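Written out below as structure tokens is the structure these notes cover.
The chains shown are only part of the set, and none of them has been moved.
The first chain written gets the first letter, and so on, giving A, B, C and D; residue counts start at 1 in each chain.
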Amino acid sequence: MTTASVTQNFQGSRSLPKWLAPTLLAVAILASFSINSALASSNPEATQLNLFAVALVAVITYSIGFYLASRIIEGQRKSADRLVTILVTGAFALAVVPLISLAWTVVERGAARFDIDFFTFSMRNVVGAGGGAYHAIIGTLEITGLATLISVPIGIMTAIYLVEYGRGALARAVTFFVDVMTGIPSIVAGLFAYAAFVVIFGPGVRMGVGGAIALSVLMIPVVIRATEEMLKIVPNELREASYALGVPKWLTVTKVVLPTALAGIATGVMIAIARIIGETAPLLIIAGFTASTNFNPFDERMMTLPVFVYTSYANQGSDAQTYIDRAWTGALVLMLIVMILNIIARLVSKYFSPKG
Amino acid sequence: GAANEETATESTLSGTISGSGASSMGSGQEAWIAEFQIANPNVTINYDPSGSGAGREAFTAGGVVFAGTDSYWKDEELALEFAACAPGTKPWEFPVWISPIAVIFNLEGVDSLNLDAATVAGIFAGEITMWNDDAITSQNPDLDLPELSITAVHRSDDSGTTKNFTNYLEKTAEAIWTAGTIETWPTEYGGEGAKGTSGVVDAVTAGNGTIGYADASKAGDLGTVAIKVGDGYVSFSAEAASKVIEASSLVEGRESYDLAYKIARDTTESGVYPIVLVSYLTGCNEYLDAEVATLVKAYASYIISEQGQATAASAGGTAPISASLREKAQAIIDAIK
Amino acid sequence: MSSQAPVVKRRIGDLVFSNLAIGSGVAILVILAAVAIFLFAESVPAFLSEQDAAPDGFFAYVAPFLFGTVLASIIALLIATPLAIGIALYISHFAPRRLSQALGYSIDLLAAIPSVVYGLWGMLVLAPFLNPSYLWLNENFGWIPFFEGPVSATGRTMMTVGIVLAIMILPIMAALIREIFLQTPRLHEEAALALGATRWEVIKMAVLPFGKAGIISSAMLGLGRALGETMAVALVLSGSGVITFALLTSTNPNTIAANIALQFPESSGTYTSLLIATGLVLFAITMAINMLARWVISRRSEFSGAN
Amino acid sequence: MSMRIELSSLNVYYGSFLAVEDINMVIEPNSITAFIGPSGCGKSTLIRTLNRMHEVIPGAYVKGNLTMNGEDIYSPSVDPVKVRRQVGMVFQRPNPFPTMTIKENVLSGYRLNNNKMSKSDADALAEKALKGANLWNEVKDRLDRPGSSLSGGQQQRLCIARAIAVEPEVILMDEPTSALDPISTAAIEDLAIELKEKFTVVIVTHNMQQASRISDMTAFFTIADTGLPGKLIEYDRTDNIFSNPKEKQTEDYVSGRFG
């Protein structure tokens, strides 16, 4: 084969020069600045240069410029690809900014009261500065724990029903209403739990376990959905292997299917806990408010962290800043609890996940 | 238990009672409960600042044994049965928390304004919309007010603060403020809604050209309005607020244990600040449970004691109730069974 | 000897276990029925009696809140859906592998931030930050009804609420969509690649069509959360009972859930019933939207990637 | 400890779809019987009727007669779980339980049924089954490693060990080597030949060389067109099928002219 007969079938078209991206960015920022300054000076009502507008116009100019350059040099298909890359990366960046700001706000403002007292003191007999969220942390752990105890068995059994047994109208109804249940507003769940407890214990009742029930209404559908997905991806081969060994169905489900899906289920339960641990409205209604520690969820009011955060903010005393600081630290602790639970779930996943 | 929850005691009182109601006196209850519990470590008192209406409702239903309320019992409410009280008996009530409501604003370079009732009503009713409106400048000749639109911030949640504030507007500027005494802000008046006292304060702080009304203790560094009473302008203060009770009369046709006041909003006496919030404590004259009665008696006595009122004053910037009112209240408390 | 649909001898274990499973499924229906019955029973007085809060009747009372609920949720969805797809695509198809796992994990964590915190952040950080851009929008695009003045002085507007809700539902939507994208059959991605498709074309031909049903259902999940969000809206929104499309002013329709939270503490008697009746409306809407979503998904199931 | 299986007028259905039609054959104990035929002709379907795994699929059922040592395994009084304990099965893709160790996998037939056994019994049984599957030497030092850490061929032998640990009388294998490399394939073939000393072995294979190497009897199935049922064309001694088939279709297939 001689080189003379070499055809050029596969060469890519010219690609964009390396210097293009930074240059274009600089030009876009400059252009945006001048356009906005011009706009600002022509408009008497615009008092200052709007950074939002500058950034917006700069990003749009940059994207369009880059797209056009690519389109001219590299052709339509490649430029579409590049445009999408810019858009997708941009969407990611845009979405991450507020989320980082949020996390940063909580950490920054929560640092003020992030001290030993916050974890060892309740608010009993505390006026103004000092005090802590011990009672609220206990309450949140107990109520969330109870809600988990209620929701996980029901949720997992329902998911098992849907994946392993469910057919026909009942299964379809359950699937549909689980979807509906995901949409129950949290305040409605709180009102419901309250009404149910009034029927049993009389009016004005406040109990930690009521909060757990309200949260369960919110948590169960999340557990079901997550577990269902996990059970579905357990390969049928494993079920068949177990049946072929003469293992009845219920043992197959409990001893083969569930352990195989355990890692995923743990993560799903974790997501469900995260979904409810920060709920405020239902707990305000049914678990109530107290400054003291209460270990018994079946008697009297029980404080929880979200309620702590909310009431600290909403009912500030005359020394407002100490209340606000406590609120943010409460939020920070809530986030940390979720994070620790997440790490635990990851460890569980790691430990139980199918090895190989 | 928490590190702060263990103390030795000489007090013989023990048990738990719960109350709920007005969030306005939340910080006062917090301070009272703290001091009372320090003196009586085996007692736990809960106060759920869930709102006056919720508090009265919970008390009626028997869910709590005492309540705090920003407005006194309505006649039709008194006609109901009270589940925590002995059958047929009615609740007592008396004021324990008198708090000035400040009209706060955020306007660069201005920290005090003089306004009369009609102007305040005009602003909150959405009729006066600019800071350099004649109605405002004429009362504040020394100030250079900008051409800036006014954002009037009100409570978006139902509240006693709104009720007392609009009651003042109704009584003093009926021609402009036609909505009457309300809890829910009328849509047609516009303005900006914010949740809770802290929401209003934060909204006023965050904006420029904003004005709102809030519990005076939360006014912070914001500018406040001096209200025209008689011929002079009065800034809010505890003393100016407490005077208004003296100028007011009891609601007619109530039992002797029901000290409900009709506040004299339209007073012209100088040095009286008429925009106040009066919150009542209420409970049973005869409890079903004697232990509860003992605790309520002790706690209520503490609240109206000189020390209790001083505690409230420092916690919430309120005006202490007068000695004569304390005497009347103590008599009611002593009669609780 | 023949046996059609053979009679299976059931074992005790099997019997107990399957009944437990069925029982749980039935329990779900019972709980939901209980919630519905409770809402309905508690709200009956609101329909029967006259009252101050709703002089023009129940529907006149609930209409603005319904409008506000739907408006806020739609804004949230319009913002969140493309962003969630963008994040999911970035993690599943653009980011380097190692990075994408870390990113996925941090996004999952953000799904757990409590709504009060979103509310406080929205009110204290986001609203003041956004307000200048509202002024800018109003100055330059004020002729569009959505951007009509007068612009709020604090930024606590419907637009801000929409954005806060969008940020709230973003992590969970992004996580779901990401999982769906990651499950795109390799077969179809490779089919597109082998035809000489660029990365974007692969996404267009194989990933998005496969994920469409999943995107819709995760959008519905996000919508469900946005519709029912209480605390964040109550804290952020300057709301009342108006109906308006202007998104940047201080006068906004409240949402049903926020209205309940705001009014419930001071309510009593029939007013409480009225509020619970609005809760029933919210519940009904959630259900209707779920039905709609199922219908949309099933309509083109013939062409769906699931087979 | 080995069974004679007799199929007569057996029809196998998926819902209303007749997948395999009118099968009559006798499978002798202590032999290897191979099922061959083109894809879709119903080999897998038929082999799964032999341990009542077929009915695990929703809507699937069987008509006709299937006896083992004279007992009708589809009679209503028969517990399918018991049938499966006596008829072990090995699948096309090795499927050890991923959450279990090698040893737990071997013992899973007992353990999953909640049968308690002493540690020494368990050890002895695991060793016996692994030796029976020619895997003992390769794994004896790592019995506590996950089953999925083995190579494909080892995993497949692990599945065989798991199946023989419960001491069945019949072993069914559905294309047990088609996912394996040649060395593992050879190991499994040798094993199959050893197994027939104790069990009745039925094997489905696509590989005619494999069928001719290891089986005593061969059944050739085919299908006229998609949607039509699969049929048994010829069932005979393996050497007859490959060197001297009676049917034209069989000849075409084994000589590679078709399929």
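Simple rule for what comes next: a residue touches a chain if its C-beta (ideal position, glycine included) is under 8 Å from a C-beta of that chain, and two chains touch if they have at least 3 such contacts.
In this text the structure is predicted, and so the values were computed from the model without any measurement.
*Asks:* Only one of each protein chain appears in place, so what formula describes the complete complex in this structure file?
*Replies:* Only one copy per chain type is drawn, but the file holds A x1, B x1, C x1, D x2.
As a working rule, only the chains that are shown with their structure count from here on.
*Asks:* Express in whole angstrom the distance between the two chain centres, defined as the mean CA positions of subunit B and subunit D.
*Replies:* About 84 Å separates the centre of subunit B from that of subunit D.
*Asks:* Taking each chain's centre as the mean of its CA atoms, how far is subunit A from subunit B in angstrom?
*Replies:* 39
*Asks:* With chain centres taken as the means of their Cα atoms, state the distance from subunit A to subunit C in Å.
*Replies:* Whole-Å distance between the two chain centres: 13.
*Asks:* So which stretches of subunit B touch two or more other chains?
*Replies:* In subunit B, the residues touching two or more other chains are 23, 50, 195, 199.
*Asks:* At which residue positions does subunit D touch at least two other chains?
*Replies:* 81 - these are the residues of subunit D that touch more than one other chain.
*Asks:* What residues of subunit A sit close enough to touch subunit C in their complex?
*Replies:* 39, 43, 45-46, 48, 50-53, 77-78, 80-81, 84-85, 87-92, 94-96, 98-99, 101-103, 105-106, 153-155, 157-158, 160-162, 164-166, 170-171, 173-174, 176-189, 191-192, 195-196, 217, 220-221, 224, 229, 248-251, 253-254, 271, 274-275, 277-281, 285, 305-306, 309-310, 313, 327-328, 331, 334-335, 338-339, 342
*Asks:* List the residues on subunit B that touch subunit C in their complex, please.
*Replies:* Per the stated touch rule, the residues are 23, 50-54, 56-57, 149, 151, 153, 156-159, 183-185, 187, 190-195, 199, 202-203, 206-210.
*Asks:* For the complex, give me every residue of subunit C touching subunit B.
*Replies:* Those in contact with subunit B are residues 53, 64, 123-124, 127-128, 150, 152-156, 234-235, 237-242, 250-251, 254, 261-268, 272.
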